[in-house]
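The structure is given below, and queries will be raised subsequently.
Of the protein chains in this complex, one is absent; all others appear in place.
Chain IDs A, B and C follow the sequence of writing; residue 1 opens each chain.
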Amino acid sequence: MVAVREGWRGLVEPIFEDLGPAQVSGILPRGGTIIGTSRTNPFKLEAVDKVLQNFSDRGLDALVAIGGEDTLGVAARLYAEHQLPVVGVPKTIDNDLSGTDYTFGFDTAVSIATEAIDRLHTTAESHNRVMVVEVMGRHTGWIAVMSGIAGGADVILVPEIPLDFEEVAEAIRKRHAHGKNFSIVVVSEGCELPGLADAEERDQFGHVILSKRGVGDALGREIEQRTGYETRVTVLGHVQRGGSPTARDRLLATRFGLKAADLALGGEFGQMAALQGDDVVAVPLAEATAELKVVPREWYDVARAFFG
Amino acid sequence: MVAVREGWRGLVEPIFEDLGPAQVSGILPRGGTIIGTSRTNPFKLEAVDKVLQNFSDRGLDALVAIGGEDTLGVAARLYAEHQLPVVGVPKTIDNDLSGTDYTFGFDTAVSIATEAIDRLHTTAESHNRVMVVEVMGRHTGWIAVMSGIAGGADVILVPEIPLDFEEVAEAIRKRHAHGKNFSIVVVSEGCELPGLADAEERDQFGHVILSKRGVGDALGREIEQRTGYETRVTVLGHVQRGGSPTARDRLLATRFGLKAADLALGGEFGQMAALQGDDVVAVPLAEATAELKVVPREWYDVARAFFG
Amino acid sequence: MVAVREGWRGLVEPIFEDLGPAQVSGILPRGGTIIGTSRTNPFKLEAVDKVLQNFSDRGLDALVAIGGEDTLGVAARLYAEHQLPVVGVPKTIDNDLSGTDYTFGFDTAVSIATEAIDRLHTTAESHNRVMVVEVMGRHTGWIAVMSGIAGGADVILVPEIPLDFEEVAEAIRKRHAHGKNFSIVVVSEGCELPGLADAEERDQFGHVILSKRGVGDALGREIEQRTGYETRVTVLGHVQRGGSPTARDRLLATRFGLKAADLALGGEFGQMAALQGDDVVAVPLAEATAELKVVPREWYDVARAFFG
Partner (left out) sequence: MVAVREGWRGLVEPIFEDLGPAQVSGILPRGGTIIGTSRTNPFKLEAVDKVLQNFSDRGLDALVAIGGEDTLGVAARLYAEHQLPVVGVPKTIDNDLSGTDYTFGFDTAVSIATEAIDRLHTTAESHNRVMVVEVMGRHTGWIAVMSGIAGGADVILVPEIPLDFEEVAEAIRKRHAHGKNFSIVVVSEGCELPGLADAEERDQFGHVILSKRGVGDALGREIEQRTGYETRVTVLGHVQRGGSPTARDRLLATRFGLKAADLALGGEFGQMAALQGDDVVAVPLAEATAELKVVPREWYDVARAFFG
């Protein structure tokens, strides 16, 4: 058994590493991506032939691809177009893969974001203060909704629902008019801010700044100006991707791993291990990567039941 | 809305407390049983009439009973035999209620036990040492199996499978013969130890000691004597019941609460909110409390895949 | 005994609350400022007479003032200019009060910041990535230096030392040239960024933005543009002020509280409980609030010993 390091780049270059009991001993409680990752897409690089050649040269029988929509999207095409014997394992903190109720990494991210919201609750020192927490979620609001409910946020903003600054400000004003002196707003990094897209995005030196940076910060400024309440911003960033995984994520990863081994040994390629209910099943990679899984209305309703 | 304090005792005596937004503000991150609990069983006390009378005197329309097999078993009978309008919510760290995939409190307990196992892994200082961790689980091995897999335990012992000291000692000897110098054994408090039942259970003053106390300790002694390896014992006890609940447990409790409110408002009594897959549904209380949910073979197989 | 709520505002208005065993039961593990705080300064409000009058009307014998340079600076003047019988307790997460080696709240803040840095270490997935963590510290770099050393940061930036963007970029380039593919930069929120002060500080709607907001973000952009390495920013914000206090902070607060009670009972006013070495002693409030305690050179040298 070999580890292919740094995602698809490891099959393009190639970068293999022997993988035995000694190499995986003690990694269970460790976070992060131990065999590395990259943004290499062999289709964009026109390096598919290299991938197939390296796979064949090394004498491999099966490939277990672990990742989110990008990594598994490539896996799905390599299987469909080139019959590469591949099996998928869904790993993304964003939880936005179709075909599986949960991906591993997500429970840990939600747990870290919830802990941050808990800590903000205990700092409600001054009257009329607003705390904005920017959490991960490039395209979907899974982390925002789950950590927002678990942490008792007062407003939750997600990419799936267009953001209206005035609506947010009004919700906060109402809370404070009803005697609350503190509000917590959770926002996904992937939310589009009205007006921001057209604004000139340059820093004080005239350099173009990164897109998407500063959603939490921009929201905080808007709230402060519209409500007059002092606003503080927390941007969790990659802190959500690290640390020791929760027990639940470890159990899920363990079960996915066993399922992937079963699928590979059974020659059932083009499939992805998936959680449906409490069962680990196989779903076609093509189906899992066809479209993003957005947060269903039902979850917002849970969140909304407690707002105000 | 009123809180009935201290479980069924609160309806026998009665002990009511007004329950409004102010009373529940800020309790989300808190562990434990805030409205209290007791071991009072109105059927054993022949106090069912008092329960019905107090319920009626206070002018209540519905009762939401929150607990495990004991609490909900009483609720099921009060509904079946006396038509008390009751709805159940499954809360037990043991996860042994039928009809629901998970109960809340369980994920937190597993998380605390896993953290303890993680910490033991980092103390593998000396050669040939064995660490025994006694975790909760009166009748079933849910916490032991889940935390054992998540923490990477080497042997997991549960009430569902008879314990054989020599088998345990042999598994440990084999590991160490293969170059491992450290083993972690997770054992449910509810395991029956062979020989212990008949042994005279008295302390040095001749007092009869509590039954079930010391499973971890007794197991540690046996392992030490059979293998000759130094053995250390951790008994987590009620530490597993406390602390801030995990995000997952809070989400589950929140969803169960909303479902219970829906059931009560809809007049669907005799039902319990339950998790089936990722959906919160209603199941008859009678069914949920008919028999304990034991750990299925499939979970042991996951655990066994990594032993040795 | 009464609690004066919301800092000096509680003596201006006044806002008193009876304080007995029942009121403090269970607060040991809780973070935040339970009796509230405010930015009210009776000297600026010309409300000193009200403070003295309310203190006297309530029949109080002594005041224990708990806070940082602002709160205790007022206490020092009330004692010096108006003979108010006041005793001080040093509480600030910034640790910048003179006269005491440590203030309580600081160890907890360092601990939270260190945990965040730890988590970032585990996300070193891609080559040539830089992680910037903005931590608290309005005027001094105590949290940055301590958490930076404890977390193994590669660059630590503090208000006490002028920041030079090019020096930071060069340090990071050197590390990566030596085979490191990942750098962590810790920066105090109070660092002055060169160029930023003169830049027009308006958002996309033309509103003037808050001063000091965005040090981490601005630094991240500069690093990205100067090094070409992908840079990610975490802004911990008030998360550092919350959560359950560390054991060390609780011990320190407990000892400070006992000392303050001793001072008040002994009539030794105008003093502050302070930690010197491992001893809790009394120092004059005037001395403790005369000037900020900055991070001494020795601590940077500890940090520098491991850079590169």
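Here is the rule we go by: a contact is a pair of C-beta atoms (placed from the backbone, for glycine too) under 8 Å apart; a residue touches a chain by one contact, two chains touch by 3 or more.
Because the structure is a prediction, the values reported are computed rather than measured.
Q: For the chain that is not shown, enumerate the shown chains it touches in the whole assembly.
A: Over the full assembly, the chain not pictured touches B, C.
Q: Of the residues B:233, B:247, B:264 or B:302, which one touches the chain left out of the display?
A: B:233
Q: Hey, which of B:10, B:68, B:148 or B:243 is the one touching the hidden chain?
A: Spelled out, the listed residue whose C-beta touches the missing chain is B:243.
Q: Which one touches the absent chain: C:1, C:19, C:45 or C:247?
A: C:247
Q: Given that one chain is not shown, which residue among C:50, C:121 or C:139 touches it?
A: In the full complex, the listed residue that touches the missing chain is C:121.
Q: Touching the absent chain in the whole complex: find that residue among C:2, C:80 or C:150.
A: Missing-chain contact among the listed residues: C:150.
Q: Just the residue numbers, please: which parts of chain C touch the chain that's not shown?
A: Against the left-out chain, chain C lists 26, 28-29, 101-102, 107, 110-111, 113-114, 118, 121, 146-147, 149-152, 244, 246-248, 250-251, 254-255, 258, 276-279, 302, 305-306.
Q: In the complete complex, which positions of chain B touch the hidden chain?
A: Counting only chain B, the missing chain is touched by 30-33, 36-39, 112, 115-116, 118-127, 131, 195-196, 199-200, 203-205, 207, 209-210, 213-214, 216-218, 220-221, 224-225, 232-243.
The rule is simple: only the chains that are shown with their structure count from here on.
Q: Supply the minimal count of touching-chain steps required to go from chain A to chain C.
A: 1
Q: Suppose you list every residue number at the chain A-chain B interface; are over half of them used by both chains (same) or under half (different)?
A: same
Q: Note the rotational component of the Cα superposition from chain B to chain C, reported as an angle of 0 to 180 degrees in steps of 5.
A: Result for this pair is 180 degrees.
Q: For chain A versus chain B, what separation do you get between their C-alpha means, in angstrom?
A: 31
Q: Compute the distance, rounded to whole Å, between the mean C-alpha positions of chain B and chain C.
A: Chain B and chain C have C-alpha centres separated by 41 Å.
Q: Enumerate the residues of chain B that touch no fewer than two other chains.
A: If we look for residues of chain B contacting two or more partner chains, we find none.
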